[in-house]
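One structure, pasted below without further comment.
Incomplete set of chains, arranged as in the complex.
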Amino acid sequence: MGNEIRLSDLAARVGARLSGEGDAVVTGVAPIEEAGPGQVTFLANPKYLHFARTSAASAIIAKDRVEGARAAFLLSDNPYFAFACVVELFHPPVRRPAGISPLASIHPGASVGKDVTIAPFVVIEEGAVVGDRTVLYPGVVVGEDAVVGEDCLLYPHVVLYHGVRIGSRVILHAGCVVGSDGFGFAPSREGYRKIPQVGTVEIGDDVEIGANSAVDRAALGVTRIGRGTKLDNLVQVGHNVVIGADTVIAGLTGIAGSCRIGSRVMIGGQAGLAGHLEVEDGIILGAKCGVANTLHASEARVWSGTPAIPHPAWLRMSMLLPKLPELFRRVKRLEDAKIPKGEE
Amino acid sequence: MGNEIRLSDLAARVGARLSGEGDAVVTGVAPIEEAGPGQVTFLANPKYLHFARTSAASAIIAKDRVEGARAAFLLSDNPYFAFACVVELFHPPVRRPAGISPLASIHPGASVGKDVTIAPFVVIEEGAVVGDRTVLYPGVVVGEDAVVGEDCLLYPHVVLYHGVRIGSRVILHAGCVVGSDGFGFAPSREGYRKIPQVGTVEIGDDVEIGANSAVDRAALGVTRIGRGTKLDNLVQVGHNVVIGADTVIAGLTGIAGSCRIGSRVMIGGQAGLAGHLEVEDGIILGAKCGVANTLHASEARVWSGTPAIPHPAWLRMSMLLPKLPELFRRVKRLEDAKIPKGEE
């Protein structure tokens, strides 16, 4: 990237304390198993401690010095945050130049802000609004009356159905769909009758949603994703779900209709939430867990399993499960030994 | 919406019995926690009974009157169906005006019906057929020789591979893929050899499929989804699967190759079905269940867990699982107390 920074300057710019030679110059950032001289790296995971010890990197971002390491250290109480800042310094975001492709289809009744980037084959329908400096990659569809805020990034083939509202600085990855019909059908003798899904979706500022995820519009009212919340790839959010702020949801998780997920919740991959339940603020859901009822933070902070139970109980249970055959044998032995013949 | 309807008229039009003041006029429909004067609402879930009691709505659609509620009631044996009718009355479907965008790419050898809507950047390939009044949103791709019936809605970026056949009144949500290759590879010493997937897909009338779902074409023969069946978002249907009529399948469910799913089956979210098995008519599969063998309705109607067992047995088992550590302790205590020293 051509960036050259003295370690002492780097420490100052990212709010880290330098432990080591401040005059050394670094020019890039690399993973801990690959970083060499002139590079900064990051100790994320205790599993990689041995890499830190032998690393030829010029500096390692970490919470504490690693005994025996040759590198300098950039020490931070929030090393992952410091790492984010360092990566950004060496890789400042490259914005697509502003401009509207003549190959886009923009309805004259749509409203497009200043300095937007609109790639080929984008469709902006009647009444839609696109905020200043927002970037629409190829094939993005902004439906009728949909509203996109400022400084958003909508990657290729993102689809916003009619009327949905997206905040500012929102990132939607390729193939993400917002505002598709909720899954609602009334059984009748002639088969299912579709419940018209006439609500909408509102997505707060600074939200990021992964590739090929889908957020359904409300049947009535609003499906809502709060400010700063992050969804991974292939996540399904049902109709009328309300998610708070700064919640993170990992890939392939499914949230059924009308769930209320709090703020600062963390949900592991492939978790599933049945409809009409609540997950309170700050709760952590393990990967693959299945939630069938409302979870209260006062009862437990971390939940696992299907149906989800407090994580420590799940852990104890999981470790005993493989011993079940042995337990059956032990009970059989007790029965054989202890029940005098003729008694049963 | 400007619609004004007297409650007595509304009751008559949706086939409900009115309990309350018939002259009151309603102008819209709202969720039960929000509905106010002039609005109709719907009591879906016993959890929301307290909302019904205090609601200021003009009328509530329900199976029975709620004690103490001030609202009038529209009583129906199938309240969810009545609700669907009411929503439709206040929100009649708005059809995109017919017309073919000059920005679409339609092969001269394709056949397009009357009063169709074809948005910009739609591609219709050679030999494809699109029925009357069908709406193709931006970016839809109708592959060679694919056939789409009448009055269908294909939302943005739906992809139909070559030769697949879609019935009438079918709704495919954004990013849905129909006819991709099944997952079939023959192992050999030089790695996997692709089994050409030369079959096709047939989707019956009145089917709806959610956003970013994928239905694979058959290896040989036909992958089939029966009339009136509804699939949620992010559902995977493998090659040569046959699904009956009026079956509903919730999000993130995966159905492996050559399964036969009956009619009026209900499958919860994130369920998984191994290949080459059968699920008989009317069976209900719990969310997240894993089906490894054919399920007979005569054995149980509702199945849960992995591997799936009859739901009542699964429920009993699930409630005991967290007590497993205690059971181990109890067995240990029995062993300690009862096995005389020296015997083992």
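Note that the chains are named A and B in the order they appear, and that numbering of residues resets to 1 at the start of each chain.
The rule we apply is simple: contacts are C-beta pairs under 8 Å (C-beta built on N, C-alpha and C of every residue); 3 or more make two chains touch, one makes a residue touch a chain.
Computed from a prediction, not measured in an experiment: that's the story for all the values here.
**Q** Assuming 2 chains are placed, give the number of copies in the entire complex as this structure defines it.
**A** Assembly-level count of identical protein chains is 3.
We adopt the following convention: only the chains that are shown with their structure count from here on.
**Q** If you average the CA atoms of chain A and of chain B, how many Å lie between those two points?
**A** 25
**Q** Per the contact definition, I'd like the list of chain B residues that touch chain A in the complex.
**A** 29-31, 34, 45, 47, 78, 80-81, 83-85, 87-88, 90-91, 93, 101, 103, 119-121, 137-139, 155-157, 171, 173-175, 206, 208, 210-212, 227-228, 230, 232-234, 245-246, 248, 250-252, 269-270, 287-288, 318, 321-322, 324-325, 327-328, 331, 334-335, 338-339
**Q** Where on chain A does chain B make contact in their complex?
**A** 105, 121, 123, 139, 141, 157, 159, 161, 175, 177, 180-181, 183, 185-188, 191-196, 198, 212-214, 216, 218-221, 234, 236, 238, 240, 252, 254, 256, 270, 272, 274, 276, 290, 306-307, 309, 313-314, 316-317, 320-321, 323-324, 327, 330-331, 334, 337-338
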